[in-house]
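Written out below as structure tokens is the structure these notes cover.
Of the protein chains in this complex, all but one are displayed in their positions.
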Amino acid sequence: MSYQLKPWHEIPIGSIVPEAGSSKINHTGSWRMLRPVLNYDKCTHCLICWIFCPDDSIPVSPQERFETDFEYCKGCGICAVECPYDALEMVPEMEIKLKELEEELG
Amino acid sequence: MTTATDKGMREIRWHGRGGQGTVTAAKMLASAAIIRGKHGQAMPEFGLERSGTPVKVSTRISDHIINTRAPVDNPEIVIITDPSLMFTIKDIIKAGTDENTVFIVNTNFPPDKVRKILDIPNNELWIVDASKIALEEFGRNIPNTAVLGAVAKATGIVDLDALKQEITEAFEASSKLRALLPQNLKALERGYEEVYKAE
Amino acid sequence: MAQTKVIALTGNQAAAEAMRQINFDIAAVYPISPQTELMGFFAEYVANGEVDTEMIAVDGEHSAMATCIGAAAAGARTITASAGPGIAYMVENLYVASGMRVPIVLLDVNRALSAPLSIHCDHADSMLTRDTGWISIFSENAQEAYHNIIMAVKISEKAMFPIIVNYDGYIVSHSIEDVEILDDETVRNFVGPSDIHRIPYPLLDTDKPVTYGATAQPDYYTECKYQQHVDFLKVYDVVREVFDEFAEISGKRYDFIEEYKTEDAEYIGISMGSSFGTLKDAVDRLREQGRKVGAIKIRLYRPFPVKEVAQALSKAKGVVVLDRADSFDGIGGPLFKDIATALLATENNPYLHNFIYGLGGREIHEEEFMRAFDRLERLEKGIETRENFVEYLQVRE
Partner (left out) sequence: MPLAPGHRMCIGCGIPPIVNEVILAINEPVIISNATGCLEVTTGVYPVTAWNVPWIHVNFQSAATVMAGVEAAYKVLKKKGVIPEDKKIHFVAFGGDGGTYDIGFQALSATAERGHNVLYVCYNNEGYQNTGYQKSSATPIGAYTKTTPVGKAKVGKQEPRKDLTMIMAAHGIPYVAQASPHIFRDLTRKTKKAISMDGFKFINVLEPCTLSWRFSPEDTMRLAKLAVETRYWPVYEVIDGKYWKVNIKPKKPKPIEEYIAAQPRWKHVLKYPEILEKIQKEIDEKWNLLLHLEEMSKKLAEEEGVDYEELFKVPED
């Protein structure tokens, strides 16, 4: 959640925010304790997860579900519960982080 | 900037997640100091954040009246109640600290990993697996009482009995929490016993 | 110069006429005396198709202002009117409007606040608005009310601040006077046509989606307010410009304050609104007695004309401020404190006294104002003493 704090004379009149969708600057992925891990073999691209995702973190095309956007995914797990095909599993974020760290440390 | 004219003032900063009792723990620490006749202050920084978001709390304890109401910018002690925050908000945790800052971390990581993640090769570091204690004692990841025990041991800011008294009073005042008092007192004691100073 | 005609109108009729000529896009209305009949007159214009205005009869003054904010942010030219308790009810939204920097015109047909309930005139309602960040202009009579409304549209849109035009309930709103009316075309040219792009971020421009009314945390709230603070100081220049432009079409030149026989005056009385005429009469009668007295009317109330007031009082020995509202604060009426502050801008240090008068529609006579001057002079000369800065002028003992 970092943005450059602007001086008073550089902000728009009336505390109006003219940049639509600018909240993307907040990387709410930092809230995540559990990570939805997608099993591509099971995914049918029904996009149910997309409509229920509270954090707009599931990039899709009309035909395809892509990998979750972990910059924003808060790890609620609604996608895993609602997936009709059981294609998502919630894995503790710390386990993943630790594994990455161990690889890094050798 | 905090201007601590009071040289004896202890300044602590907590980093936790909403819903894990960090704010309560910080308040209990200050209250326990007040029980012992000291002056105490605990100030959460309220944002618009919701459950699960990182929260920051300042605590001050002193023999003299505490006048400042500014957040603690240069903490003497940093307490991390949720280990995942080391990865996600390291910059915020490290802000205003230096090689003399004492870190107390709730984690099951070994010390060398914590030192590596936080980039604190030489700082005084205390580690307690408070989440494990909480899960074992009352089945929920609310590590705050165990962390408090660890803080008492690591810093000597308050004694364990003052914390026990404070926790007893706080839990007995609430119909919801009363039943959980023995387990939390146990967690407090275990936090005190199980925290260790890293090499 | 415009074609003009002089006709007999009440203050409310004159205001409705200005609204008709301006052809506001939106008028949010809710009845409250003594404003009610104004919107009744205007509703006739709407019903007869003489204006394009969407008139929205809302559920209360709070909603009236919320509707205006929505309409103004959308890009529409917007007006509402109220009085007394209605103004009190909409105060929350007055702050929203000025914080969002949307141009809105609010007519405050000045009325006292309860309790006890009074539908009659005083300035307590206006005084609730003085810290809201709205521009505020007082009118002495129906003519000024008419002129002020026309100028208000332009001031508000140039400054990007909402504006209040005050005129006294019943005394102005319901009294017939001769009012010089400009021709429709002149007024419409003066205010210019409706266009959502009069404002920088119209909501109705759906191609450029903007967010109005965000939440600011401690890291930005101060900057937002400081910008509002700085811009509000620029309102002086905007008002002066519009006053000048208006003089060109109407031949009537207005100023922030109006001075009457102050040139050599030792003692000066200050008031706002409809009582100024009475105050001038009091000055004339005292002058006949050889007394060096004068009077000042505050027209632009917010932002307060600090420099102009200081200049006008730079030679006075004594000043009596006549407040049509009490502050109940142990200091004095609201205008009294404004004047006391303005005196910080001059080297002169006149004796300052305060009278509260005209509450809840109590009629004011020149003899009463003359008494105020007498008391001021005796206090200043040390003949009499006082316990407080503020006294009531018209109370039965």
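In this document, chain identifiers A, B and C correspond to the written order of the chains, with residue numbering beginning at 1 in each.
Methods note: a residue touches a chain if its C-beta (ideal position, glycine included) is under 8 Å from a C-beta of that chain, and two chains touch if they have at least 3 such contacts.
All figures in this text were calculated on a predicted structure; none of them were measured in a lab.
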Task: Interface partners of the hidden chain - shown chains only, full complex considered - done: A, B, C
TODO: Out of C:A43, C:V210 or C:I249, point to the residue that touches the absent chain in the complete complex.
DONE: C:V210
Open item on the list: Just to verify: which one of C:T4, C:S63, C:Q311 or C:N348 makes contact with the chain not shown?
Closed with: C:S63
- [ ] Spell out, residue by residue, where the missing chain touches chain A.
- [x] 3, 6, 11, 15, 17, 19-28, 31, 51-57, 69, 71-72, 74-78, 80-82, 90
Task: Residues in chain C touching the chain absent from view - done: 25-26, 28, 52-54, 56-60, 62-63, 66-76, 78, 92-93, 96, 194-196, 203-206, 209-217, 220, 224
- [ ] Just the residue numbers, please: which parts of chain B touch the chain that's not shown?
- [x] 48-53, 175
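In this section, only the chains that are shown with their structure count from here on.
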Open item on the list: From the centre of chain A, which other chain's Cα mean sits the farthest off?
Closed with: C
Open item on the list: Report the inter-centroid distance (CA atoms only) between chain B and chain C in whole Å.
Closed with: 56
Task: Centroid distance [mean C-alpha coordinates] between chain C and chain A, Å - done: 53
Task: Distance between chain centroids, defined by C-alpha means - chain A, chain B (Å) - done: 29
- [ ] State the interface residues of chain C toward chain A in the complex, per the touch definition above.
- [x] 99-102, 160, 200-201, 208-214, 216, 219-220, 222-224, 226-227, 230-231
Task: In the complex, chain A residues that touch chain B - done: 29-31, 33, 74, 93-94, 97-98, 101, 105
Task: In the complex with chain A, residue positions of chain B that touch it - done: 17, 52-54, 83-84, 87-89, 109, 113, 116-117
